[in-house]
Each structure stands twice: as structure tokens, then as C-alpha cells.
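One protein chain is absent from this view; the other protein chains keep their places.
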């Protein structure tokens, strides 16, 4: 049975690859000797660095004499047979591009077992033996079901700007997104300071406050509101009052989309009522946070995970996500990656509070 | 009488400086020999490059052995006596900073004659003989009245991201703003292309469509809606239909704030109703357009205009705005600069239409 | 005879297009009715914005129902028949890319009449009736000869980072290059200031000091050395001494490649000998100055010139370069564009001297 049941294969002192070699010899050898053709797709919200990941998957496969097919538009494209055989040059000049040249889409049909059966058939017909899925939670749920139901070996690569995936310190796209947000806030700071204003800025993160927290610390924001740690409006008012007394001439409040305090426009209204001295402005950063040339950290992360995904399949392992923890390649069961949520480190929240005084 | 009545002193073949030398010798010499102390302030909306302009005014004054006082927070700070004597080092390390270190503010009191009388008194008490005002239309109206009523020599420097000032090809901050918008749209394009989406993006420009037009051409947007050229919704729908047929996989529509077609959210609703095939998203770029490190063109423009403003005052001229036309320093009467609006070049609109097919 | 002998057709008050319509009706109509196929190539050193220019030429041609062929690798590719028919989508997603997707090369064979005869034959065989050449001086010389000898209608578009072409205020690529240099110098300033150091930085510009002058003003350099205005070493030493006394804690000297004072390494040696207090470092910026995503100004300029080039050919005009002066489209005879050099504006040099005190 090739399906991998361990919840967390996190490598410690190189145990990972040993573990690889102690598992079911039958399956692994079968795959290692026979793995001749893999597919790769990007799914869900796009993230900068996905291209670098596809490139690494493709070149790593080719390096090992495995054929590699790019599947366009995620599971939708898989169902519709949008398949293209990739060679080494197909992925030239994309390592530095944002978005995903394979495109991405949501696919309602794939939610149903019949959809997944059809997908498996498509793969088999095309001779694709295993699949690398680059995306987030939703994409991994689909991949898990495809593997369980249809016995297609799958490996997941975490690609999402939200950094909300269990089993990796960072997801592909997160580093670029926080730099994009930071740059935008740096710019807004210029005008905030010129006019002694308060800016309330909404950033992406429906369930996770990582973008808000990192970019907020980086941009030197006065206050950060995230879903993981509720702070009521009184706390904010108190904090702004203190900033005012501390002689700050402008204030930046970063709010994650998923924050529970009622949204940025509601917040601005309350602040203007309660602190009439403040001239308040709202900015919703929106989709520009998804784009942009990937940072070096994202390109390197994507390259490492892409290579590791092919290694994992070659090693006969399926049903896992490759990630990076402690700066080393790590495997986590796909189901666990979907079910668990990473903990928000309280140290980071404390740092944010201290450096903003 | 030093007040300058010409509406437009646009230089042709160096006539400007000749003109300088044929004007009232009495006043000019008096000023040139006696001008010992000037003030400089930034007013209205801040714009990247204002710091470079203040630096150029300060260093140019010091170069000519004229004392120079920085006035904080615009006319408000002038009334409140927020004055600081600047030396050459006071303006070090600001040429590359966005915003304005002198800060800016709106001043209701300055709208009344008594306010301006008080301002003039402040200047006289501090020994400040002439004033350089960096800002837009509103700031120049105030400056004109200060000059007319209180006989304070003033020179204006056009600093606004909107590029909507008559008498100069470009205002300080415009070049930075269009690059900021272009970068944001480049990023949004990444995600639009990855998902085959239509993005409707609102950019600044209440009365003027320059930011929308330049950034729209630069970012390769499919359609640009500006206040100067009404295009009804049918035109837009037709254009999007054509893009679709031409095989475009994503579309970007740039809309200036001041466009008459009902706002970006209304537009998105109509498009989704009439073209159900499109998945539409809206982004309002907001205040990040005002900030950021000034581009080289803005820093050079600000440096030239700052030097020219001091030259102009030394030459005994007042009531004018310094600008750049045909890549040469130009003077325009402040009143004319306030009253007139620059024409939107139809060639640019045509170029936008052609390159977006 | 369609060859255009006027040296300078600079537009004044829209006279240009009138002039177009008063010229030889025979030729113009002939071309306008018959012009069915043009070619476009990039030649000489690449410059950011060349892609935007090719895109504008292609789309403008298609807009007017003219076929358009992209010629790879400049005149070399023309001789070798590296031709590709372009459609509207062939030039998608390149407006924001640096370099030139048509590639560029030097071509020794084209220097000889036989080479040009062969090129003309290639064009005629492929049905290409007229050629748009995007490049600098050298490329225009070749184009002029091709037009004169082989009666191939040609229009030039000035694309070079050096801004050294007569007949246009700015060349495509210059604005991007000065921002690239400015950013590099901004970064070097950080470390210079942290260590109280003097940095001598060589920038591109063999014959022209525009990059050095603009980026030097923009980056707030203490001194700028350019080929157009010799300043001996004593002047530099004097200036650095003055900076030192003025309390500056770091100094940046920008030197154009073509400066006559002996090169940056020689300069550094002399400074260290004569001013032992200075800790001096040298940086040669090199080829990164040629690359990078084009700025908005460069993309807009390239779009305007690309459209104008096709308009010019359609109007039956050849042997000219399209340019932008006074923010308006301008035609200049290609030979004049090659022979003349633009004057370095002494006002800019004066501004540089004043703002660096």
C-alpha cells in the first residue's frame, strides 16, 4: 500500500530519508524504477513563486529522466485535458515572474467523486503516473481525495500568500506578499507623516494574521489587528491615545481581513467619533498583494520544494506535503496539513507590541 | 511696482531671462541687492519630490548668501509661527524621501483676509522678505492673495501628483505617482492573468485623468476612463467584448476618481450583469499613490524648479509659478496657473486606444 | 520621390501633420493605399522600453490593417531571414519587460553595400515594404543607407539609454536607466554614510554625460564628472575639501565612462594621495544599467513613438526619426539625427553645482 499514513514525517537529523528507505519496499521500488511521467498543476489563489516551483518540478523531473506534463487551470484544466508536455526550455524565464503561467481556477466538478474519477482517467490516459499539486488547503483536500479514491500518487507543495498551512514555516508567496504590503505601507507612511494622519489599512488574511503581523512589524505600524488575537476597540483607542501622547505624528493601523472588530470602515468611524483629534483615512490594499516578482526567499523556497516534491515521488512516497521547517525539507501528511492550523507565535505579537511604543 | 502682471512668460529661445532684465530695474535691483531672507513652505496634498524642492530652495538661497527659513505645516504653521532657520545640512538626506519633512496642512484661517494679514505680519516679524510656496491650485490661490493684499513677494512651485497645473508639462510628484500606479497594476496583472479575470482599478485624479492615462498606457490596460473624455458604459462593454474575442485572457480597466460613469463599484456591477462570462474584481489604490521615494525625473524637476524659484525672487519677480515646458524653465502668472487647466492631449488618448487592441 | 530631405520637421502648433498633407501627393497616396506590410527590428545596445516600442509598432500596424513582421537580432537577423509575422497577441505581456524580445546584435556585413543590397532583397522577397528601426546612432546610419541605396522606406525610433540622439528630448530607456543608477547610488549612500566614506561611481555614457548628470542630481551626489564639461582633478579636490568643511559625512562622486580625467581607479588613487583623510571606494555599475522593467515614462514614450512611426510611414514619409520634443511628436531627418549631438543644457550643470553644496 503506497498511501502514507504517518501524520508528520518531520525530519530530525536526517531521519527523513532513512524513514523513506524503511517503508514498503515493494511500492517504492516499483515507483522508483517505473516512475516515468508526472504532472504538475497550480490550484487555488495564485501566489508569487508558483512559477519557480513549477520550473523546479519540471527541471528536476527532466534531470531524473522523468517526463513532465504541465496542466493548465488547475483541476478544471485537468478535467478538460489542458495538458502540455514540458521540456527544460518551457520553463525558461519564468523564475522571476509573478502569478502562475499554468494558470489557476476553482473547479466545482472536482468536489464530487465522479469529477475525481474523471480526472484520474485523464491522467491514466495521458500516461501521467503521479501528480504534484501546488496550492493551499483547498487544493490539498482535493489532492488527498484523488489519492485515496483513485490511487493516484500525489505530493503537495504549499503555495499561498497567507502562510496558513501546517507543516512548513513559510509558504511560497508569503515573503513576497509581506514585502509588497510593507512597501505599500512605507508609501502611505510618507503621506500620513506629512499630514499628521491616522491610516487604517486592510491587508489580506481571512483566517490568518501572518501578513498583517509581519508587515505590521516591518512597516513599524502602531497597532495590528488579527483574527488570532481579538483586541476590542477600546484597546485600540487606548493605544492610539498613548501614541498621541508619545509624540507620534502619524499612526498606521494594520488590520487583517479576518479580524473580528467589524471591518476597517467601521473602525475608522468609531475612531473618528471617539478621538476627534485624528484625521482618519482607510486603504484596502486588495489584490496587488497577490502579484509581483517573487522575492529571493520565495524563489529559493519554491526551488527547494519543487526538487523535494520530485524526490519524494521518486522515493515512493505519496499523500504528503513537502515543506521547510528549521531550514530543512520536511514531509507532513496531506490530511494533517489540511486539518491543522499553524500556531501564531505569541513572541511575535509581543515583539509587535514592544517595538511600536 | 514689483507685481508681475503678464499672464504667461513662457520662455522661447531664452527670451525669459532677457525679459527678466528688461523689467523694472528699480525693483529688481532693490530685491537683488537687498533680498536677505526667504521662507519656504509646502501646502496642500503632499507629493514625492517636495523634499527635493525644499532642499533646492534652501541650498540655492544659501549659495546666494540668502537666509532661508522652513515653515512647517503650510499656512497653518506660518500663522502659528512654526519657523526654523535652515542651513545646508538641515536638508541633507531628504532628496530621496517621499512626503514632505516640512509637513503640510489645510488652513481655513488663511482663506480670510485677516488670516493672510496675520501671516504677513509673522513673515515681517521674522524678517522673511519673500515666500516660496510648493503646492497645487489651492496653495497658489492663497499665495496670490498674500502677494496682492500684503505685498509679500511670492513664487510658486507646482507640487502635486495630479499634473493638473497650467504652465508646466509636469508637476513634481506626477512621475513618481504614475510609476507607483504602474507597479501596482503590473502586480494585479499577475493575478488577473492567472485567473482570467477582469480588474477595475480606481486611481487618483478628481478633475484630471493624467495619472489614469499615463499609468494605463504604461501598464497596458485594456481601457482607461477619465473625466476629460466621457465614454459610456456601452463603449466599455463593446471594448471588453472585443478584447475577449481577440483572445485576451485578462483585462485591466483603469478609472480615474473623477470619471463620470458612476464609480468603480457601479461599473463592476454593470459589467457582471451584461458580460456574465467575466469574473470581475475591484481595487481602489488609495493613498499609497501619494507616497514613495521620488523617481529621478521628479528629483531633477524639483531641483531645477527650486533653483529657479530662488533665481526668480532674486531677479525681482513675484506672482509667478516656475514650471518646465519644452524641457526649459518657464514662468507663468500665478493667477493664470490657478485659472487655466492644461489640455489633455488627444494624441495620448489615441495612443492608448491603439496600443490596447 | 518619397525621400525626405528636410533636416528638421519639428512640429509647431500642429504644423507637422499639415506639412504631411502638403507633400508629394503621389507618393503619399501610393504608400497610404498600398502599404500592406512593414517590418520592425531592434538594433545596437538594448534599452528598456524597446519591447513597448515593438508592441506599439505591431499593434498600430494591425490597427490599420497592415501586416507586421518582427525581425530578430537586428540587421544580422534580417540578412539571415529571421522573420516572424506578428499578431496582436504576439506582443502581449512584453510592455513591462526589459531588454528586447526581438534581440539585438551588431552586424559587420551590413556596413557594406552588398550587405544592404542583400537585406533589401530579403525584405522584398518577404513582401515587407517599409522598415521601422529601433536603436541609436549606428542603427540609424545603417537605416539611412538602406533607404538611400535600396529605396526601402525607413523610420527610426530612438532607443538607447544614453539619451545622446539629436531630435528628441528623451530616448527610450534613458528614464529607466537614470532610475536604476539612482537606486544603486541611494543604496551605496547608505553604506557611505554609515562609514564616512567617499565613493567614486562609474556610470554608462561614453560620449554623453546625461545619465551621470540626471542620476547625479537625483541621487544628491557631491560631484559629477562628464565628458561635456572637463573639470580637472584640482577642481574635484577643492570641491571635496569644501564638502568636508561643510560637515558632510559621506561623499558620492559620479563619473561618466567617457569623462576625460583618467578613469575612476586613477581618480581614487589621486584622491587618496591628496586627501588622506578620505577612505575611498570605487564602484563600476556596469551592465545592470541596461536592464530592468521600463519606467512608466519610458513605456509611454515608446508607445507614442511606435504609433507615430507607423503613422509616418502611412503618411508616405521616410528617412526620418520620430521623437518627442516639447511633449509633442516631432520628426527629424535621420541623417541630421546621426550627425548632430544634442547640447548639454548648462542650466542642468548649474543646478547640479548649487544643490550639492
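Just so it is clear, A, B and C label the chains in written order, and each chain counts residues from 1 on its own.
Just so it is clear, a residue touches a chain if its C-beta (ideal position, glycine included) is under 8 Å from a C-beta of that chain, and two chains touch if they have at least 3 such contacts.
Fair warning: this is a prediction, and the values are worked out from it, not measured in the lab.
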Given that one chain is not shown, what are the shown chains it touches?
A, C
Identified contact with the non-displayed chain, of C:158, C:205, C:220 or C:292:
C:292
Among A:144, A:182, A:280 or A:332, single out the residue that touches the unshown chain.
A:182
Which candidate, A:103, A:195 or A:299, sits in contact with the chain we can't see?
A:299
Note that chain A touches the absent chain at residues 55-56, 59-60, 62-63, 88-89, 92-93, 95-96, 169, 175, 178-179, 181-182, 186, 189, 193, 214-215, 217-220, 246-248, 293, 295-297, 299-300, 303-304, 306-307, 325-329, 345, 347-348, 350-351, 354-357
Mind listing the chain C residues that contact the chain we can't see here?
42, 45-46, 48, 97-100, 103-105, 180, 184, 186-196, 199, 249, 281-292
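Here is the rule we go by: only the chains that are shown with their structure count from here on.
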Identify the chains adjacent to both chain A and chain C in the sense defined at the top.
B
From the centre of chain B, which other chain's Cα mean sits the farthest off?
A
Provide the C-alpha centroid distance between chain A and chain B, rounded to the nearest whole angstrom.
40
Distance in whole angstrom between the CA centres of chain B and chain C is 27
Within chain C, the set of residues that touch 2 or more other chains is none
